[in-house]
Each structure stands twice: as structure tokens, then as C-alpha cells.
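Note sheet for the following structure.
Missing here is one protein chain; the remaining ones are kept as they sit in the complex.
Per-chain numbering from 1; labels A, B and C assigned in written order.
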Amino acid sequence: MSFMSDTTAPAHPALIEALARANHGAAASYGADAISERVARAIAEVFETDVSVWLVGSGTAANALALSVLCSGLGAVAAHEEAHIARDERGAVTFFTGGAQLALLGGAHAKIGLDALDAALAANQPDFVHETPLEALSLTNLTECGAAYAAGEIAERAARAKAAGLAVHLDGARFANALVGLSSTPAELTWKAGVDAVSLGATKNGALGCEAIVLFGEARARFEELQARAKRAGHMPAKARFLAAQMEAYLADGLWLELARTANAKARALAETLTGFPGAAIVHPVDGNEVFARLPEAAAAALRAAGVSFYTWLDGASRFVCSWRTGDEEIASVAAVRAAGHASG
Amino acid sequence: MSFMSDTTAPAHPALIEALARANHGAAASYGADAISERVARAIAEVFETDVSVWLVGSGTAANALALSVLCSGLGAVAAHEEAHIARDERGAVTFFTGGAQLALLGGAHAKIGLDALDAALAANQPDFVHETPLEALSLTNLTECGAAYAAGEIAERAARAKAAGLAVHLDGARFANALVGLSSTPAELTWKAGVDAVSLGATKNGALGCEAIVLFGEARARFEELQARAKRAGHMPAKARFLAAQMEAYLADGLWLELARTANAKARALAETLTGFPGAAIVHPVDGNEVFARLPEAAAAALRAAGVSFYTWLDGASRFVCSWRTGDEEIASVAAVRAAGHASG
Amino acid sequence: MSFMSDTTAPAHPALIEALARANHGAAASYGADAISERVARAIAEVFETDVSVWLVGSGTAANALALSVLCSGLGAVAAHEEAHIARDERGAVTFFTGGAQLALLGGAHAKIGLDALDAALAANQPDFVHETPLEALSLTNLTECGAAYAAGEIAERAARAKAAGLAVHLDGARFANALVGLSSTPAELTWKAGVDAVSLGATKNGALGCEAIVLFGEARARFEELQARAKRAGHMPAKARFLAAQMEAYLADGLWLELARTANAKARALAETLTGFPGAAIVHPVDGNEVFARLPEAAAAALRAAGVSFYTWLDGASRFVCSWRTGDEEIASVAAVRAAGHASG
Partner (left out) sequence: MSFMSDTTAPAHPALIEALARANHGAAASYGADAISERVARAIAEVFETDVSVWLVGSGTAANALALSVLCSGLGAVAAHEEAHIARDERGAVTFFTGGAQLALLGGAHAKIGLDALDAALAANQPDFVHETPLEALSLTNLTECGAAYAAGEIAERAARAKAAGLAVHLDGARFANALVGLSSTPAELTWKAGVDAVSLGATKNGALGCEAIVLFGEARARFEELQARAKRAGHMPAKARFLAAQMEAYLADGLWLELARTANAKARALAETLTGFPGAAIVHPVDGNEVFARLPEAAAAALRAAGVSFYTWLDGASRFVCSWRTGDEEIASVAAVRAAGHASG
């Protein structure tokens, strides 16, 4: 019963099968193969617009490479202080951009607060040579606290950023999980709301290891530079067809949406179960596949004793992550601990 | 009939099967899984010594990360002027080390000449602050011209380098192809000859995309730094078990050696076939799976017209690469062009 | 009447004279001259210990180079959120270290709060590869708010940092101004308190452009690397004797202390004058040559109208900086505005 992370889950079998299907005959190397071409078209369909697409094997690579064409090494990226790029990627944005700083902003549920953003933009002085100017804004959807930005929330942040000359990036490591809980299209959650580039994750939602960097609109002019940066960073693997085959199967027939719906449903069930522990509280909206609960110490200990694993978050809350593979029996295990606790209480 | 590169070949089916087998249940992320542990032990057995191992998805990442713990950003890496790190990796060594220069040396068959190496080491002034000092030597086996360094050739270059305070790296993108043509063990071709770190390739010899960075001896003290550098560069994928499963299957039951023997045999057959073209000459030793031939223009044109694809190399030679998957019928196609040419001649 | 910055002041004439004296005959280049040697000895005497010294032409270079031998490109430097390295040096620490992050901490009067430091150290996980670990602490004395850390305050912060494995840097752009207001020696404010490297400023206190990077104790083992980094960054000027001549004259016969005492005395007089404005308040301790005052709008406007220039700080306070060259008549001008205001009030 691991609720540690959706990254501990296996891949969906359809993606393994896609690898086997792709494994025939010669194919052009380094992304010039037929499957890579088809994937680019499939992603264009998903987003209902022209796009430039580059596939990589990790979310850190996707975020840092995407930002490396939106922010120079002399600039700064505004991000939430709990953002993955700030806390969990070992300075990758700085490395890939050649020096960019992160400007960290607060806000509830790991959404960047409008006040914080306004203050940062008001203080930004792009012509003052001594300070590092903001050049990009990075949002995360789902946020690191499991909440989803609605399309309007993306748009109002992006509009402020763009008015101040910033480019806008979206870390969509769990984009599918955010999407299926909202009544918006992929387009409405990205380029129609002002997003220039998105890291479209698949790994956490059923892939072996595949994320797409998707550039929209004017950002597409940087696509050749993006490829050069990918090459230099070791993110232009020779047999790129095996990345493409994963993404093609992931998007085919709405598999990605189905997997995300499953994971989200398990999270909601888990949240309901956890609220049954006396004194427990859910501390962030359960908009996707993550549940953050404040649990009495005894409850947390009882769960761990029963083999239920989860993270203790920065603020002391317990983080539970469901995946496409989470089973009803795992939720039931949690319920059993709760029931036992009641009995013994 | 593509002899463009061994990277256009598919993966060996055993590796796809290994992915399917690995795809069950939860597994710890980021390299802490059981298969990754087993792979490290398997590589230790291959090399008959204690090693530290990190798996990545591309050869560029393997070379540049390995060198980033052998050479600082203030130093230089000596390499052959035709080395992959010099010609084909878009400045990756400089990027990953934070500034290291490449010092390019000549030598026949893309082996670094002893004279060139001696001259470079004699000119090296590690205490002269104005010039960039050599800190590492990078050899490639197979070389970029398809020749193999014998163990003694590695050792005499490594000994000179180490006497001058340099660390020694081996780019083994085609290590298996070099190995099976020599009467030496993996150990004798690496750490016993003075190599500190090897990029052990699998992608070109049957993997989907997997290379191992292997550290020996004192270089192992840099393993934690290597991991931090890998993380920062997006080369610590979440579901690392899928890299490990490839490498495990690749090494199991001598599959890697069998695949390399096949590719090498095809290359020798191809070389013999090509020498049958009037005026043709093989220009480098065919020690592995690559054939470099100087072909009369008419012969090259006839081959291309018949659908046989290959690269024209820097010096005008034609490069043919065989893979584990090259078929006898592909060699026969070349022979047929030759026969047709004779008939018409 | 410019109180904008001590950098708008001229150099002390004794330093110009020293340049003229140094301007005779041939001298070894790049820091190997006799004056540079004497300066290293003079700084050793000032700090009462063995030191390694490198002279540069700007404070940004001094801070970033010093930190580049205390923190790797994979680590982070903890600093106050108002520190010069955070707000005014355009990402120089990141650039010189090859990627280091800044971890910004709060605290009154731009001194790092013990609570903030304790929390940061408690959260630091040097073995957790995903997050950037703290490797150095940078303190500033005088702080950016004009307050002075006493020796004990330095020591208690440095002790915590060192216990957690961090190196300690001191930005002493206004070290002389801090020093002369305290009852401690240079040694007690630096290495005896746990400081590994200090940026010893002279520019703001009477030099044309000269700062010394001073390494103590074990940090001295990095001196050759520091020189290589200085060379690579263009901070190894050919005629280094002209940097050294400035520093020699600055330290000779206690000139640096005398200049700082003068500037500090003017600041105290100015502070007293400013407190005479009805509704005005001094918001930070006037421990050196800077005065931060919260002034009624009318008072600020009246001062500006009278030609008195000063900065409006981040928090709305007015910053006045005195220098070795600030004259009594400049203080008197401020008093005159105050007096006129009273008359008209």
C-alpha cells in the first residue's frame, strides 16, 4: 500500500505493447522517425493548434529545457516557493539556462497568490542592470499541493506576466490529473490562457519515462535552439522512437484521460476515508490524485504500522498520492486501520 | 539496406520482454529499485571489481556526466580530434563540467597518437594560471574509425596520462564490439589498464536507450557528486527500473557479447564484399562493426541507386555500420551491386 | 549634498599619490610584483594570522570569487534577503560558482535572524540528492541596513553554520565602518569568529577601486583555484601593482580606520539632525556610515528641493550614506532645511 508517489507505479501495459510494436525495422535516429512525427501531430490535435514538440525522459529535463528558451541566463523565473523546480530539481533551471535565478512567491495551496505576483511584478525593474529581472513565470497544474488552477486562474496570472514582458511556462507533470477535474479543454488551460510552453507529463500517469515539451505561438521560433540545448544536455537519445511510442499510446483513444480519472477517483475515495479518522483534516483541495491530510499522530502511526506508506510534507501534513494503478484494496486497507482505531478507541 | 548507423536498428526483443517483466507492482523511484541494485552487481561481475554505476538514456549524457567528475570547469580534456565528444555532442562536456575545454589530438585510425599525447603532456603546465591545464584523457573504444585499442594500447596512454596527474575516461559506446574482437577481459581493457570511468554503451548494440556510467577505484569517491549532477541535468528519471531492466537483460547470459559478435561478423563480411569493387580500399582496421571504405564514385553511386545507404565521412571515405540486426541479405545486396558492376564492366 | 552612496565620493588623495609612487620602473605582471607581496603581509598583520590575498577591482567580483571557493555549483549560499549578493549583483554568485542557488533568510536590520538560520539548517538535507544543499553562509558587516554584527553575533551564526558543514563568508564592503564602531579586532570579527573568507572593501571608504579577497585557515588550500577563477573571469589584471598600491596606502598608518571614523561620525551627526524633523524616525541602528530614516513626505520633499539627494529604500525609508569625504556643510544643509521647516511650521 504505497501512497508515496505516482512515480512508484508501473507503466500501463498499453505502453509496453507500443514499445514492442515500435520495435521493428530500421528507423531514423534522434527524433526524425515516423512515430515522433505522428506524436507531434497528436499533440497538436490535443491542444487544437500548431505546436513544436520535443520528448524527453524526465520531468526535470522537460521543465528546465522549456524554461531555457523562455528565460535567459541573465534573468529570473518567478515560481511558487513550493514548486518542483524550486524544491526538487537540484537547481536544474539555473543549469540549463546558464545562470537564471528563481524568484519564489507564496500563495495558498501552492498556487501563486495574485498579491504576491503583483508585488513581484511591481518591483521588477528590467532596465535596472544591478538586479536580476523577471523574464518568465512558471505555474504548476496540478500544484504541488494537489490543487488545480482553473483556466481563469491561469489566465489572470499569465495576463499580468505578459503585460510585464514575461513568458509563461506551465509545469504539467500532472496535467492530465488537473484537466479531468476541470470543465476546460487542454487549449483553454494553456495557450488560450497565455501559456507559451508546457511540460506535458506522462510518466506519473502511466508512462515508463516520457514527457513532452510543447511550444506554442511565438515560442515556437525557439524550437531549433531547444533542440540544440536538448542535444547538448544528453536529451536527444538515438532511438527516439521509443520515447515517441510511449507518448503515442498514452494519448491514443483517451487513455491518458481515463488513467487520470481513475487516479483522481481513488484520491477522492481516500480523502473521504481519511476524514473518518477522528481529528483528521484535509488541508488542500483534492482536485487531482493527491491528498494532503493533517492526521493525529496516533492515526499516522497506525497507518504506517499497517504498511501504508506516505510522505510527511514540509508543513507536517501527510501526503498521499494515488496513481492509475491504485487499487480499491489499498483504500480499503486505510479504511481498515480507521475501523480498527475506532474499535480500540 | 541501411548501414547509416547502429542507432537505426531496433532493440533486441529480450530487452522489450525485460521491460514487460519489470512492469509489475510498485518500485522505489530514482534508482533505488531492486533491478538497479542487481544491475550494479552484474556490472561489478563483468568488470571483476567494485564499481559505482549510474544509468542514463543517452551516450552524450554518459560521456559528459562521467567526465564531469574527472575534470573541473577550469581544466581541459584531451581527446582525439575525431572523438564523438569533440564532433558529435554539441559541447556537452563543456556544459556538464561548467566550462572545461577540449584539447584535440591527432593519430591514425582515430587512436590518439603517442607522439601527440607526449607533446600535449609535455606542454601541459598545471601551475601556469593563464592556460587551461589538462585534467583528463578521454579514449574511445571502438574508435570513431572502427579500430580497437588493445589493452596494451590503452595502458600505455593511460600510464602517461596518470603520470601527469590526469584522470582517464573511456567512451565505450561500442565497447562490446571492441571487446569481442580482442583477447582481453573487460577489466583488462579498463581499470587494469588505468581507466577511471567508462561509458558502457548498450543502445548501439541492442538496447532501446541505456548507457552505464561505471566508476572504478578512487573515482568512486565522486559517485554522490555524479548523482547530484545527473539529477540537475534531468538524468535521474523517476521510473529508473526501466533503464535497469534494459541493462540487466543486455548483460544476462552474454547477450551483449553475442550481439556484438554478430554485428562484427557482418562487418567483416561486408568489408570483404566491398573490397571486391574494383579500385575500392578499406581504410581503417575492421576491428568491430564499422567499415570505412574508399570507393570509386561509380561504385558508391551504384550502391546508393540500389538502396544501400551509408555516410560519407569527413575524409571522403564511405562509412558502413553493421548492427546486431544486420541481415545476410543486406550484405548480399551489396554483393549483388558489385556483381552487376562486374557484368557491366 | 549627495548622500546617495559612498561610491559617489572621490578617492582619498593618499591613494592617488600611492599610484604615482608605484609608477616607476618595470614590475612583474599579474600579481607577482613587490607591492602585491607587501599588501599580503600587511593584511596578515591586520588580521593577526596567515592569510591568502587576492585583489580585485569591484565588490561584486570580490564576493562572487570568494564564494566560488566556498560553495560548489551544486550547492546553495544562505544569505539575508536584503544582502548585496542577493539584490545588487545580478546573479554573480551563480555565475562564478557555476550554478549555486541563493537561499534567502530574514532578520531585523538585515542581520540574519538566529531563528531563520536555525530553521534553514534544520531543513538542510545534504544527502538528499533532489534538493540543493546549503554549502556556505554569507554575512554582511555592516549590514545593508547600516547595522553592525558584533563579534559574538558573527560567532554564534558561524558556529551554527560550521556545525552543519557550511563554510562562512563575510561581505565586508563596509568592514572598516563596522570595525571602528565596535570594540573588537579585525581578527575577532572574522576568523576568530569562524569566518573562512572575507571580502575586504576599500572602494567605498577611499579607494579608486580595490577590494581584497582574504582567505583564512583551511580555505587557503583553495587559493590556487581562486587565482584560476580570477584569471578566467578577467580579474587578474596585468599591471596588478596599481591595485596593490591602493590597498597598501589604504591600510598604511591606520588611514582606513581614520576614514571610517570620519564617515561614521558624519552619519551620527546626520542621524541626530534628521531626528529633529517632526515625525521622523531612525529605523535601523546607526552603527556605521549609513542612516535609514522614516521621514514625513513633506520633509523628504523639502530636502530634495534643497538639493539633498538620497535613496528611497525598499520599505519606504530614506537611506543616507556618508563617506570619508562628507563635509560638515552637508550636514548643515540638512539642518538648515529642518530649521526652515520649523520656522514655516
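Please note the rule applied: contacts are C-beta pairs under 8 Å (C-beta built on N, C-alpha and C of every residue); 3 or more make two chains touch, one makes a residue touch a chain.
What you see is a predicted model, and the numbers here were worked out from it, not measured in a lab.
Colleague: Which shown chains does the chain we cannot see touch?
Modeller: Spelled out, the missing chain touches these shown chains: A, B, C.
Colleague: Looking at the whole complex, which of C:7, C:125 or C:312 touches the chain that is not displayed?
Modeller: C:7
Colleague: Among B:94, B:141, B:199 or B:246, which residue is in contact with the omitted chain in the full complex?
Modeller: B:94
Colleague: Of the residues C:20, C:122 or C:305, which one touches the chain left out of the display?
Modeller: From the options C:20, C:122 or C:305, the contact with the absent chain belongs to C:20.
Colleague: Touching the missing chain, which residues of chain B?
Modeller: 73-74, 76, 87-91, 94-95, 99-102, 123, 129-132, 314
Colleague: Extract the touching residues of chain A with respect to the undisplayed chain.
Modeller: 30, 73-74, 98-99, 127, 129-130, 224-225, 227-229, 231-232, 236
Colleague: Considering the entire assembly, which residues of chain C contact the chain that has been omitted?
Modeller: Those residues of chain C that touch the unshown chain are 2, 4-5, 7-11, 13, 16, 19-20, 22-30, 56-62, 64-65, 89-92, 95, 203-204, 207-209, 228, 231-239, 242-243.
As a convention for this text, only the chains that are shown with their structure count from here on.
Colleague: Which chain pair racks up the highest number of C-beta contacts?
Modeller: A-B
Colleague: Based on mean C-alpha positions, which chain is nearest the centroid of every protein C-alpha shown?
Modeller: A
Colleague: Using only Cα atoms to place each chain's centre, name the chain farthest from chain A.
Modeller: The chain lying farthest from chain A is C.
Colleague: What positions in chain C touch 2 or more of the other chains?
Modeller: 73-74, 99, 129-130
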